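Please see the structure below; I have some questions.
What follows is part of the complex, with its chains left where they were.
Which chain is which? They are A and B, in the order written, and residues in each are numbered from 1.
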Amino acid sequence: MAHVAEWKKKEVEELAELIKSYPVVALVDVADVPAYPLSKMRESLRGKAIFRVSRNTLIEIALRKAAQELGNPEIEKLVDYIQGGAGILVTEMNPFKLYKFLEESKKPAPAKPGVPAPRDIVVPAGPTPLSPGPLVGEMQALGIPARIEKGKVSIQKDTVVLKTGEIITPQLANILNQLGIEPLEVGLKLLAAYEDGIVYTPEVLAIDEEQYISMLQQAYMHAFNLSVNVAYPTKQTIEAIIQKAFLGAKNVAVEAGYVTKETAGDILGKAFRIALLIAQELPEELLDEKTKE
Amino acid sequence: MEYVYAALLLHAAGKEITEENIKNLLQAAGVEVDDARVKALVAALEGVNIEEVIEKAAMPVAVAAAPA
């Protein structure tokens, strides 16, 4: 039997223990996250989740061990999602909330050559703290309208320097870094999350909040319509119910040409509008002075 | 609606809107007149400033046309 280092045994032990003691276990990829943002992220996770970076092989062993000890083979499915530089994150947040939280805690990061732009990169118009130098020429070469104003470099107008998916060149990275523009994003990339026998992938977890909001609104409108249409009054709908009844009554009266204090205006108005519209169809010489107005 | 048009015709012609006048008009048009409707109409129009009402009716046009 191959010798296994003592620290590895201990590490697996600890990881398995974590996996066993939280309802939600997520795998995250930290390969692209530099040390500093990573420590920032650890901070923001404090109190919400426990986060451990380890070796992929040790995570795999720990998952299998936890699955066996819990008698829950489902957890082992997470092994298939280990990728990059994996870390393990255990929490009580539901996987959807966890995903949302991780997305929201992504931080802007400086430009790196060779990396695709996650979205259009814009150099905004306005003054910069940069002093005149060779950089101005480089900017102009890249189509950035830079000028010297009051002894500093100033950008004349908002300029898109790179479209989504285009690769950042070393020259551009340098310029963006000098300007203090951070076009990239770093954060923990969720690979998969397990809870209650189900493994959730990012595609499933990326919920469209707008859609839920429109569903809420639709549900509310349904309730509103139901309440008003069957005249079941609630605090929110009593006014609409009264208005519906009133307008129904008024419309019937107007349609019938039954003049009351409330309908006189509508009925006379309607008759007048009809007359006006008819008058519009008539030749000019037929109209008297008043109608022409 | 013929009762309403009769009232407006009288108004446009500068005549008073009375039961008799409306009745006359409707009869001239060959309408079999329902006295109750004439009565009710004249009563309802009492105190109504027709000129004003008509002007307002033309107004929504202006309001509606307003929003940019």
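Here, contacts are C-beta pairs under 8 Å (C-beta built on N, C-alpha and C of every residue); 3 or more make two chains touch, one makes a residue touch a chain.
Being a predicted model, the structure only gives us computed values, none of them experimental.
Peer 1: If each kind of chain appears just once in the picture, what does the full set look like as a formula?
Peer 2: A x1, B x6
Keep this in mind: only the chains that are shown with their structure count from here on.
Peer 1: Nearest whole angstrom, what separates the Cα centre of chain A from the Cα centre of chain B?
Peer 2: Measuring from centre to centre gives 59 Å for this pair.
Peer 1: Looking at the complex, which residues from chain A come into contact with chain B?
Peer 2: Per the touch definition, chain A meets chain B at residues 257-261, 264-273, 275-276.
Peer 1: Of all residues in chain B, which touch chain A in the complex?
Peer 2: 1-5, 7-8, 40-41, 44-45, 48, 50, 53-54, 56-58
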